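The complex appears here without one of its protein chains, the remainder shown in place.
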Amino acid sequence: MIEFFRKQAYLIDFTMSSLLRRKGKNFGLLLVYTLIVFMLASVMLFSHSLRKEAGIILQQSPEIIVQRLVAGRHALIPAEYIQKMGRLRGVTSKKGRLWGYFYNPVVKANYTVMAPDHLDLSTTEVIIGAGIARTIGLGIGDYFTMRSNNDTFSFQVKDIIERNSELVTTDLVLISPKAYRVITGIPEGQFTDIVLSVRNPREVRKVAEKLVQKLPDIRPVLREEILRTYDSIFAWRQGIVFVLLIGALLAFVIFAWDKASGLSAEEKREIGILKAVGWESADILHMKFWEGIIISLSAFMLGYLAAYLHVFYSSAVLFESVLKGWATLYPQFKLVPFIDGLQIATLFFFTIFPYVVATIIPIWKASVTDPDAIMR
Amino acid sequence: MFPVIRKSAFVLIFFLTGTLLMMLTVIDAMTKQSSTRDSLNQRAMLVKEFGLSDLALSTEARYTRHLTLADRHSAFQDHPTSFDHFPSGSIFLPPSQLTHD
Partner (left out) sequence: MLISLSDINKVFNQGKHNEFHAIRDISLHIEAGKVTCLKGSSGSGKTTLLSMIGCLSRPTSGRITLENKILSGLPERFLTDIRRHTFGFIFQKFNLLQGLSVLENVMLPAYPLGLNHKDLKASAQKLISHFGLDRVMNNPVEWLSGGESQRVAICRALINDPQILIADEPTANLDTRLSQEFMGLLDELRKTGKTILITSHDPIVFNSPVVDRIVEMQDGQIMES
């Protein structure tokens, strides 16, 4: 048994010596491979953690949001609809909401403006999300302006929403309903949408069906749909990214295969020497196995660790520009790390297995050559 | 030119360190999950208070800011698999109620 381990240690010694002979080439190889693993692992860690987080916090979203559609577009919903809905079994509250978007052309930022009625804000006060405060450099007490059709309205910043909730509130502007109606011109008795609370989650679907029967021009958005949307938030595009990256991975393996299968005369000669001095074919295959493991396992470990640091300690800076797109507001948030063991195991398998196979197979043929080849 | 330790010993130490660090990431994730529970709850409470339905990741377009409340006829829903002209719209999946029926 001890001989076996000692022998493996010798084979690793040899593999390392032989890898170090072409330092530039092999480190380059390792770097490229690590980079591919890093990208894959980053996407995995980021989307899984984001999905988990969304699943937890959006659990508190309204059970049903009722929108009115006019000509296929989301339109204001009259307050009478609340009465029209009538008494619905299981619904504990019905409330109209006022909210919308505001585009600030100066900083080219889109805000989400909400006018909640429970906040005791005077008509000249505003509470803003931390992202807005950061982007335009506002503090508490400063003035925040919004332009409507023909007027400019100024508000004093009463508060800034806590920084650690930026993931959901970075672009929020909270003002009083009265001020909101003045700025936007939404008349009294009209709302953006209506939120319903339903006590028993099993009744939600039934309630939604009844609503659509009673009021055919509305569209209910259910919490389970919200959760489902975020559960698969990046699913298809993540899939595309994965297909691309797996493609890169395969290209890499093919490259490695090609390199290895076109064994140079030099390498063939070396195998011949090893056989002549008393190595068996199995020893040579073992040695090559270690070579594959050393490169691919290093790439896996380094790539994964770098991805972990990237996603959870640098807030996934590389993804920021992708998610941000043309926007100027982007939340500063530290994702809570959730690791999906199965994903990591899959990545492990696809990093190690094809590479090791690609290094071993071509050697197979060379390693069974006659040991006397070297003397001819 | 030659390391003080044997090359195989170096490889072993390297991989052990790597394994250890990987285990450390799991421990780190678990401690963070418990230490950030409060701020996670805080976010959840804000979601409840204002009836929020979406993450504020991409604020560039209405339908990427509020994915789940998007109109059926926003650009992004021309077809569930079409690419969007907003960069972020091309990485998000349309809301489930649009892709399921």
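Note that the chains take the letters A and B in the order they are written out, and that residue 1 is the start of every chain.
Heads up, the rule we're going with is that a contact is a pair of C-beta atoms (placed from the backbone, for glycine too) under 8 Å apart; a residue touches a chain by one contact, two chains touch by 3 or more.
Being a predicted model, the structure only gives us computed values, none of them experimental.
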{"item": "Residue, one of A:71, A:277 or A:317, that touches the chain absent here", "value": "A:277"}
{"item": "Touching residues on chain A - with respect to the absent chain", "value": "2-7, 9-11, 13-14, 17-18, 20-21, 266, 269-270, 273-274, 276-281, 283, 370-372, 374-376"}
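In this section, only the chains that are shown with their structure count from here on.
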{"item": "Cα-centroid distance, chain A relative to chain B, in whole angstrom", "value": "3"}
{"item": "Partner chain B, residues of chain A touching it in the complex", "value": "8-10, 12-13, 16-17, 50, 53-54, 56-62, 65, 67, 69, 72-74, 97, 101, 109-112, 114, 116, 118, 129, 131, 161-162, 164-172, 174, 193, 195, 221-222, 225-226, 228-230, 232-238, 294, 297-298, 301-302, 304-305, 308, 312, 322-327, 329-331, 334, 336-339"}
{"item": "Residue ranges of chain B in contact with chain A within the complex", "value": "6-12, 14-15, 18-19, 21-22, 25-26, 28-29, 32-33, 36, 39-40, 42-62, 64-69, 71-73, 81, 86-93, 95-97"}
